[in-house]
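Sharing a structure with you now.
As you look at this complex, bear in mind that one protein chain is not there, while each of the others sits in place.
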Amino acid sequence: MTNELQFRDPALARSLAATLARLVDEIGRPVAVMHVCGSHEQAIARFGLRSLFPKALDVIMGPGCPVCVTDVPEVDEGVVLARQGVRIVTFGDMLRVPGTVQSLADAQASGANIEVIYSPRQAIEIARETDEEVVLFATGFETTAVATAAVILDNPPKNFSVLSAHKYIPPVMEIVAEMPGSRVEGFLAAGHAAAITGSAVFEPFVERHQVPVVVAGFEPMDILAGLVELLELIRNKTPRVANMFPRCVSAEGNIPAQKQLWRVFKPVGGKWRGIAHVPNGNLRLRDEFAHVDARKRFTIDLPSLWDYAPPALAGQCICGDIMAGIRNPRDCRLFNRECVPENPVGACMVSNEGTCKIWHLYGGVPDLEATA
Amino acid sequence: MTAILTAPSSGRVTLKQGGGGRAMRALIEKLFVRDFATMPLHNPDFSVGVGAMDDGAAIRIGDEWLVITTDSHVIHPIVFPGGDIGRLSICGTVNDLAMMGATTVLGLTCSVILEEGFALDSLEAIQRSMIAACREAGAPVVTGDTKVMGKRELDGIVINTCGIGLTRTLIRDNGLSLGDRIIVTGSIAEHGLAVMAKRHEIGIEGDLVSDVAPLNAMIASVLAGAPGAVTAMKDPTRGGVSSALHEMASKSGVGILLDERAIPVTAAVRAVGELLGIDPLHVANEGKALIGVRADAADRVLDILRAHPLGRHAAVIGTCVAERPGGVILNTGFGKRLLAEPEGEPLPRIC
Partner (left out) sequence: MCLGVPGRVISIHDYTAVVDFWGVRKDVRLDIVDEPVVPGDYILNHVGFAIRRIAPESVAETLELYEMLLRENAGGEDDLMALDVRAEIAGAS
């Protein structure tokens, strides 16, 4: 699909960046916008796009990393099940997220049967090939939840069940928009999640908070063009939902997928790691799917983990503030010292979409002007 | 940037420590090298020992260097597109010797530990791969050992090979100077991704084939055809190009500026990297070398490499700079960023 490479054309990128600079100048003051998608932060960091953004534009990463926001008790549930001898399959992203005492990787090192998969489909195949119980520790936002829903609806084998730690993103945007002291003037919304939910899902949010939301894709050009559109809306003081990812997103989204999603899952309030309570932010299996719900099939003895003292450094972790966009990794005393990807203290350093991990990997906001 | 690496909370070795990158180096340094390096070498002026943590050790004999290296192979699956554990065990050691300049292999040892019940025809296939690789490299196995452990005491098979070579010119991985160019001998990440796709049964069909191959003949032609041009060498195995370049940069006291657009990557590797969310720069290679060369000799070395079947896609990918010694800076074409070291086995991810 060589066309996709046009979305990585550096010359076009520089033109869009120059347009961004011009818009920021016209607005005449510093502007802060937020994206709520770890994959956006990944793309920005990977392609070194921050060096193209005008200095007066602050593109903040909000709580858009589903792995990071997976709360400690949820990880603990997976760890406890694993230690109880149940076979767990999960995505690579989750393996190293710290729980109260252990991550799944630590449990694996202690002998637990934990396997990394790429697709929920593989979980079904694994369950079919064995008699033992197989639990899919399912994480990710709505984009991934639809895949989990699809396998649940497709007659899964009796030894298969799901421990759902899926999350739903629109509610957390409300929380961020309502945070006192928030200087965020616009949001960049995640293109792949919007492919499922549709761009219209943001309209009530825009109505309530009078800030623009632009749905953007993940290629460098998509991100830059998305930011240009967002700044235009801010400059013109015309808050609305703009879809800058029409090749994958429509206003109404993927309706059959939405139907499957809400048939299998219900949104419940829950704590997102570090962010406090997000009403309707967690996706749990509906009662009629109790037969594939690992929380109903197994007794998960969480207190058994708490005989150990929690890691002493956890108290100094500021992942919550980082995920809310209030502080950045350099504000954290542990960043790149005690907290590094090999030995993470907080989830932001574990997930490939975590702000701290990304800043660690890609050097944060590069001060690399010296290296011409 | 110094990071304090604390012991993992479980007090046990984890897989991340086998995957190359900082976790593994930290473990090796702390547990083994520190103590082993306290023993005096018989001839310290003429030895490169364990403290250097280079691809091998070297001992001066007359006006040549005797180079020794050892490697254990525990790869799973033991058979993968493009090769098997047998081929890997021979080529890995031959290449480590070649990276220090010892392109003529005097002999290899081969120790095999088998799990009880291991299929004989699998073993025969592995042996056939080994002898074929030995012939390709001109490297005879001169001695060996075989043991069997009980069922489930070992996972299938482990092979250790040790290699001995002689060279007049010893090349180290710490010899880079400012202005030197970095050459990669071909396209990257093929081995690691081919193995990963097979291991996680991701079901990808395509040209994902391990590049496992012996490099000694090609390296010999570079050393002979461009004497004095090569300042450092390393093969980017576990931890990929990123890990190897970080080591070279750190030991040489230089920074490395890489041009991402110049790095040869096949379409298949790019595709699978995108699909699985894995950076090819962190993925193992088993038939490629990173060569530091003096700037004025880079073209000559490229010509020699490209004349060889294993070096057709050789390219200059970077330069040694004064900024950020020990670090690797990546020019993406849009902007610059720091390349990180991988911290363990790369895993397929969803986000």
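List of remarks:
Letters A and B mark the chains in the order given here, with residues in each chain numbered from 1 onward.
Here is the rule we go by: a contact is a pair of C-beta atoms (placed from the backbone, for glycine too) under 8 Å apart; a residue touches a chain by one contact, two chains touch by 3 or more.
Please read these numbers as outputs of a predicted model, since none were measured by experiment.
The chain that is not displayed touches the following shown chains in the complete assembly: A, B.
Touch with the chain that is not drawn comes from one residue among A:F141, A:F265 or A:F289, which is A:F141.
Note on the undisplayed chain: of the listed residues A:Y118, A:F160, A:F202 or A:W359, the one touching it is A:Y118. Note that of B:A297, B:L310, B:I329 or B:I350, the residue touching the chain absent from this view is B:I350. Seen across the whole complex, the unshown chain contacts subunit A at 1, 3-4, 6-7, 12, 14-19, 21-23, 36-40, 52, 64-66, 91, 118-122, 140-141, 143-144, 146-147, 149-150, 153-154, 169, 190-193, 195-196, 218, 221-222, 225, 228-229, 232, 244-249, 254-257, 260, 353, 369, 372. Although one chain is not displayed, its contacts with subunit B can still be listed: residues 202-208, 267-268, 270-272, 274-277, 349-351.
Keep this in mind: only the chains that are shown with their structure count from here on.
Taking each chain's centre as the average of its CA atoms, subunit A and subunit B sit 34 Å apart. Of all residues in subunit B, those touching subunit A in their complex are 1, 3-6, 8-10, 12-16, 22-23, 26, 200-202, 255, 257, 276-277, 321, 323-324, 329-338, 340, 343-344, 347-351. Within the complex formed with subunit B, the subunit A residues making contact are 8, 10, 13, 38-39, 45-52, 65-67, 91-93, 95-96, 101-102, 105-106, 108-110, 116-118, 122, 139-140, 144, 220, 311, 336-338, 340-343, 351-353, 360-363, 366, 368, 370-371.
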